[in-house]
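The structure appears right after this line, and notes come after that.
With one protein chain withheld, the remaining protein chains of the complex are depicted in position.
And now, chain A:
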Amino acid sequence: MTDNLSNSYDINGQHFNPDMYLQKMLKECTLKQIMDNEKEIIGDTQTLLSDMQTLVYENYNKFISATDTIGKMKSDFKKMEDSMDLLATNMDSITSFSEQISSTLQGTRQQISRLSSVHALLKRLQFLFKLPGKLKDRMNEGNYSQAVQDYIHAQRVLNQYGNMPSFQGIQKDCEEIVEELKSQLRKQFHKREASTKSLAESVDLLLQLNEPADSLCADFLTHADNRLAEQLAILKDMCENDIIEYVDMGSSGFLSDLCLIVASYNDMFVNRTPADDTDFSDDFDTKALTRLNVFIMDNMKKYFDLIGKRVEDVADTAVLVRALDRFHRRLQAMNMLCTETDFARTGIDIVINAGRKQCRNHLHSLKQHLSETLAKVRQTLAAKVTQDGDGGLAELQATLVMPTIEKVKGVLQDLLVFLQPDLSFSLKPHFLQSFCVDEVREGLVVGYLHHLTATASGFCTGSDVPKFPPTLLLLLSKMCIEFKDSSVRYLLTTTDDLFNIEQHATSENFITTESEICENFQTTAQNLLNHYVRLQGLAVSQMLRKSVETRDWLHTIEPRTVRAVMKRVVEDVTAIESQVAVLYDDADGQMDRSSDSSRKTHSVSVSRHQYRSNWSSYTPSHLDSSLVTNIHKLFSERIEFFSSVQFNKASILTGIIKISLKTFLECVRLRTFSKYGLQQIQVDTHYLQLYLWRFVTDENLVHFLLDEILGSAVHRCLEPVLMEPSVVDIICERG
């Protein structure tokens, strides 16, 4: 309402209300304003009037021109009507003409179409006729696939019309040619230099020619076999080459070829789409697959044999391991291709074998090193025998132990490359178990330790006539002891740590314990030492025996000196002592005696005194009853002569002296003595008593044996009269 209200005041609006407007004006505006407003409105009104006049005028002009146009149109339409009529008549005549023409041409057209169909047929026939030649051409060009295409193309027709004589000829020709083609293809098949790819093509073509797939399979595989055999032969020839190169060759040459062959075989024979051919039955599929598997197994076996053989003899472990790694990786890849068999397993076996072989090689070199060391030590010893004394025994001992340990450690380090974590086979438990436990620990380390003991033991079997210096036995015995005390433990823990034996060992593995080996070393050391004592005792015995046996004791002169043999015996024992002292300590109890000089002199005097008192019992009245020795026998233990000794100097020397003196005793008992002969023995035994007691653990033993000797000599004497002890003293001191 308000809108309308306001609108009604708008002079240009639709709802303008002049009365309201006037009233409003009158009410609100001044006169002057109203006047101005009136003037304004009058002006506007006039303008509007003139505008309207102009418009009217213009519209009138337009109307006139329209009227003109309409009149013109009327006349034009008239003319058009006439033209249309003319057209109609013309069309009629055209139609009639056309009908006339088509009826005239109908015969010719049929002829043409027949001609063209004949032409096509002729063309086909021409193809057939030309086919033999074309096939020949193609064959000569070597374009076999095209030839096959052509033949297959024609074959159907030929089959259809094969009964007609003319076609029969063609068919025969074609078949001949195709036979030739086939043979060509087969020939290509058998060509040595044919690549696998071209082979595959040939096979494909032959298959298209309906050759029996079975024989093709066989042919294909035989051929592939030959090719692979060549590869293998090349590999075989390359044995001299670097191992990595060799393995790479194998991978890129043999294995790639094999993969390619297998792939194309699968494509050609196994994975055909069933619709493709009906003759590829399931039966054939399985047959083809078994054939393939046999083939693969065969060739892989050869390959493995070659590789296995090659990797057996590689000096540098790092290189070997790298080669093995490559080999194993490649095999793993292979595995994806040939699903039937697990080549990785075989590969691991080869790796393990290589590891084993490497261990064996190392073991062998260790053994060699040992025998070289032994030879060296023997040489040194042999050279030293002339210049007696302890000359470098300790160093020799060291050369027996330290380098051996170092060498074993070096070998272990060398073998450690087998366990590098980035190697493809280093995580296989089968490998770890077999390599670490069986090969490295048991085969190499324990094997070597066993070899050590066996080698050492080898020196104490055999005769008492040694072909080597007896000192060697002493050295070896000491070596065994050292091994037992520390080196065995050290080597085994090192091995166990380095190769994580505890983790890898399973119940299947046999693990030699440390104590077992140590025991071995202990017995070996004992045997060696016993043998040493026996040999040295024998050497001294021999001198004593000869000296007793060769002398004519019935016609000897009154003793003036100690016999040279006795001095020699003492010298020898002293030399032995100095040798033994280098390697073996005194027994605990002996220590103070040898170091305390005052005690020493005291002991000498005491023992002399005792000895003298013993002698005094051999007055002629008592000579028949060797009371003293009998009493001694009652209270002393039985003496073992060829017995085990302990690992200390005194025990070793006691053993040697025991054997020597017992020989002396037995020899004396086989002889008969005159008075002077007996006295010579008296002098000799006294001399021995003076010098031998300090070497032994129990000097009473020496006393007892010497007493026995003298006692026996007294018994074996025709005129048993002993010398004055003081004279004996003098002679001994002089001599």
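Going forward, a contact is a pair of C-beta atoms (placed from the backbone, for glycine too) under 8 Å apart; a residue touches a chain by one contact, two chains touch by 3 or more; residues count from 1.
In this text, contacts and distances are computed from a predicted model.
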Point to revise | Omitted chain (choose from "E3 ubiquitin-protein ligase RHA2A", "EARP-interacting protein homolog isoform X1", "Trafficking protein particle complex subunit BET3" or "Probable electron transfer flavoprotein subunit beta") - UniProt protein name | key: "EARP-interacting protein homolog isoform X1"
Review point. Out of A:Ile511, A:Leu554, A:Ala581 or A:Val721, which is the one that touches the chain we can't see?
Key: A:Leu554
Study note, to complete from the structure: Touching the hidden chain, out of A:His450, A:Arg551 or A:Arg669, is A:Arg669
Check your understanding: For chain A, which residues lie in contact with the unshown chain of the complex?
Key -> 463-465, 538, 554, 633, 638-643, 662, 666, 669, 672, 715-718
